[in-house]
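Only one protein chain is missing; all other protein chains are in place.
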Amino acid sequence: MTERIRDIAHLSTVELYTPKFEESLWFFRDLLAMREVGRTTENGGEVAYLHCWDDYEPYSIKLTEKEHAGVGRVGWRAHSPEALERTVARIEATGLGEGWVDGEQGRGRTYRFQNPDRHLMEVYFDTEWYEATDEDRPALKNQASKFPGFGANARRLDHINYLTADMAGVCEFSEKVMGGYTTEFIQLNDGDVGAHWYTFGQKSYDMVYSDDWTGTPGRLHHVAFAADTREDILKAADIFLENGIFIEYGPYKHAIQQGFFLYVWEPGGNRIELANQGSRLILAPDWKPVGWTQEERARGQAWGMKTIPTFHTHGTPVVEDADSAANPHEAPKRDEGLES
Amino acid sequence: MTERIRDIAHLSTVELYTPKFEESLWFFRDLLAMREVGRTTENGGEVAYLHCWDDYEPYSIKLTEKEHAGVGRVGWRAHSPEALERTVARIEATGLGEGWVDGEQGRGRTYRFQNPDRHLMEVYFDTEWYEATDEDRPALKNQASKFPGFGANARRLDHINYLTADMAGVCEFSEKVMGGYTTEFIQLNDGDVGAHWYTFGQKSYDMVYSDDWTGTPGRLHHVAFAADTREDILKAADIFLENGIFIEYGPYKHAIQQGFFLYVWEPGGNRIELANQGSRLILAPDWKPVGWTQEERARGQAWGMKTIPTFHTHGTPVVEDADSAANPHEAPKRDEGLES
Amino acid sequence: MTERIRDIAHLSTVELYTPKFEESLWFFRDLLAMREVGRTTENGGEVAYLHCWDDYEPYSIKLTEKEHAGVGRVGWRAHSPEALERTVARIEATGLGEGWVDGEQGRGRTYRFQNPDRHLMEVYFDTEWYEATDEDRPALKNQASKFPGFGANARRLDHINYLTADMAGVCEFSEKVMGGYTTEFIQLNDGDVGAHWYTFGQKSYDMVYSDDWTGTPGRLHHVAFAADTREDILKAADIFLENGIFIEYGPYKHAIQQGFFLYVWEPGGNRIELANQGSRLILAPDWKPVGWTQEERARGQAWGMKTIPTFHTHGTPVVEDADSAANPHEAPKRDEGLES
Partner (left out) sequence: MTERIRDIAHLSTVELYTPKFEESLWFFRDLLAMREVGRTTENGGEVAYLHCWDDYEPYSIKLTEKEHAGVGRVGWRAHSPEALERTVARIEATGLGEGWVDGEQGRGRTYRFQNPDRHLMEVYFDTEWYEATDEDRPALKNQASKFPGFGANARRLDHINYLTADMAGVCEFSEKVMGGYTTEFIQLNDGDVGAHWYTFGQKSYDMVYSDDWTGTPGRLHHVAFAADTREDILKAADIFLENGIFIEYGPYKHAIQQGFFLYVWEPGGNRIELANQGSRLILAPDWKPVGWTQEERARGQAWGMKTIPTFHTHGTPVVEDADSAANPHEAPKRDEGLES
């Protein structure tokens, strides 16, 4: 038995593309209660950096204006400078490295790479911690900034769920290069893996790969934020309802990983999850990965509600003729959303 | 404007029929956390009286062994002795009265009657309050008995939802004879009423009539118990899951009346709801009844989940060939329950 | 047995005096999430009308600029026009009536009076229901306006707790004239009543009288708003903490009435409670009032925390030399608040 690679500490930032920059910004800032901490332009499009109230790093989401929705560059923080070097060495050995750059927004020396499915990633160690200002200084100094007290109060970025056209490739890369540890997976009847959940620490997962039905590389299933309680998620559903956000699925409890979830589509079309795991953690260093069969999946979520069809027909960017949404860049209106 | 009739104080007891007496008793006692406070036999079948921990009356449910599931006699407490007399006079004028009897289980003089759809009811004023024993004496004396601390901790009986083959008849009876006040209703496109919610006090409803698709009189849609919090209902779903109870629908939030709900089928086949209304009350004495159109209903529950088919195909007793359940006396097993 | 008087439907509005109008307005609007629905001046001071998101009436709080904090005119809605007439007749018989006026803010013909402790009150039936605008139209039409989704999200005005220098007088008036029904009370060792809880419907209380240690008539102990869940109250505590509001007591659970509570002082000095009763209601029309002895009170709140000293030394308006607060018009700063 060789020791587990534990060089990546956690998922730290996600870049999201949106064709509706202002509406998406409103969603993250006014409904998820994130703070805009930086603004620039790139390739003629707007870019906003947004920070969750208890993320210690300078930003959680980079929102980038683009023709279509989807996921851009995702950041992973290494556990130490040495861990960063070891990780980069393993990446370079795969030929998927892009090289060192100066990091954005207070992030130091950063190594960029892709996974085998062409998802853009980067890894780094040096970072400037978030500094609260007079406007968002917290009453208790052991949190990053003031509790917002509105909207969904997203505490921190929680995990990313990628669609992949190369499950075998991304799994090998995730395990051998990045050091992800499998906690749960779906095993289809034909032998293929339907989805794979990876953790880099004690959370039950930080990164997921789900099979892309269209065979298109580099797509996104969803990005998730941690809510403090299940009640917060129930309240958030009310808030999304009042604000015309398309509620796709939930609030309800997953069978896999047992998280309490709520999926909505932000105005740009990306699927966003609010997630809560209660006190569930994976403390076992040798956790035995839990596999779910197709039959077990057919039983639905924890309390029996079936998985909805759009979970298997909507990803970003939308693939015309392959994904089912009428307008690939737009969330369905609430009333015409799903067939009953 | 004549003053509202306010002679009935509240729903107090429901008799439920079950073809699986022991299993149903286990459900109410061990999962809903009700206490068995009396046992007898009637017509060769077992009868158990069961008490919710904070109901002030001597029992909440009378569980009666019978060939088929369904609802038996339902008790309503009058607001005063005078209110009882006035109510009985109005019932007698309709010809639906059955006459006075001695009440069961510490209940005094009781008048029995039927509604126009042959649901059995009774009204009374005199009652013996529940007396806790050494085993269930509460630490705080302003509650009826000790908080159970297990299962669903059903606090009190909350409401009854009847199926009816005579909507016009039961509505007129509910309003003019019983003094029910309409808070919400469903107005179908053909002009018929799909369902009607009545309150007798400040709760948003105590009694509901839903249209019976089979045209059979006297059936039950569900009986509901009040849970203290939404979290209690989420926990109850876990407990039902662990104990093999068929979870039909929920936990989720209704659009109509906005209650947080969980519907399960007790082992005898009757649909049981756990309900929570938060702090929502109907304080307005002249509340303007809220009508929902067929189109509005098609949008689903509060957060968009559609109403499930069994809500319109399962009632008790089951009507063979009309209701869809394969075995009329049995809840579907979890896995074969609903089509996805 | 004569039938209970049931002529008053519910507490509908409270006028609060504040020496710090802008700060108080900020508290109710930005922290309790009430909407300002009207603004005027009276006697040279500012007046704002504020509405809780699910109150059906046009306003919940009238905030009036004044030299000192305290309670002004409190409104009670009658159950019907006939109930209004009967109530006014009983008031007039006591000599405490002030006469009919045109109501404020869409309220119709209104009868003004005082209780024997000189608390100002009024009773009426005609009222214009709150009409949501494009800005606060709710997604679900069975609620008064859009769920705010920020701050404490105070759903509705819940109850008022008066200090009184004439317990016997106000109790007789509450019961015989107003028709309040006693649900709980504190019986001191010397035979005096320490506090008295009255309901006008099925909530466990709407109005409380607590003994005023200074012997000054017409003062206020606190005004309470209903929060939907206990979690809402826990979140509200975080929000008050972040915004520098003095948290006096809680969140915790009362033994008396068992409500989950949080007491803060709004910037003007008035004590404000957020309260949640879960599913607890008083359904019994002949509820047996629960009396608590001084010894029972000494055990503290439900889970044992003692009642804090300021509960018996702070009321509004503050009585100099009698109440203990250093500055009668000001809440103590968080750090210098209570002695440990």
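All chains are identified by letter, namely A, B and C, in their written order; residue positions are counted from 1 within each chain.
Just so we're on the same page, a contact is a pair of C-beta atoms (placed from the backbone, for glycine too) under 8 Å apart; a residue touches a chain by one contact, two chains touch by 3 or more.
Quick caveat, the model's predicted, so the values are computed rather than measured.
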{"item": "Chains in view that touch the one left out, judged over the entire complex", "value": "A, B, C"}
{"item": "Hidden partner chain, touching residue among C:G108, C:G215 or C:G300", "value": "C:G300"}
{"item": "Option from A:A227, A:L241 or A:V264 whose C-beta touches the chain left out", "value": "A:A227"}
{"item": "Residue touching the undisplayed chain, where the options are A:T64, A:T110, A:T182 or A:N276", "value": "A:N276"}
{"item": "Positions on subunit C where the hidden chain makes contact", "value": "230-231, 234, 237-238, 240-241, 247, 250-253, 260, 298-300, 302-307, 334-335, 337-338, 340"}
{"item": "Hidden partner interface residues of subunit B, rising order", "value": "138-140, 146-147, 149-151, 153, 229, 231-232, 235, 238-239, 241-244"}
{"item": "Residues of subunit A (touch criterion as defined above) contacting the omitted chain", "value": "1, 3-4, 6, 9-10, 54, 56-57, 77-83, 129, 140-143, 155-156, 158, 184, 201-203, 226-231, 255-258, 276-281, 283-288, 290, 302"}
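The criterion applied here is as follows: only the chains that are shown with their structure count from here on.
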{"item": "For subunit B paired with subunit C, centre-to-centre distance based on mean C-alpha positions, whole Å", "value": "34"}
{"item": "Centroid spacing, where centroids are CA-atom means, of subunit A and subunit C in whole angstrom", "value": "45"}
{"item": "Subunit A: positions in contact with at least two other chains", "value": "231, 238, 241"}
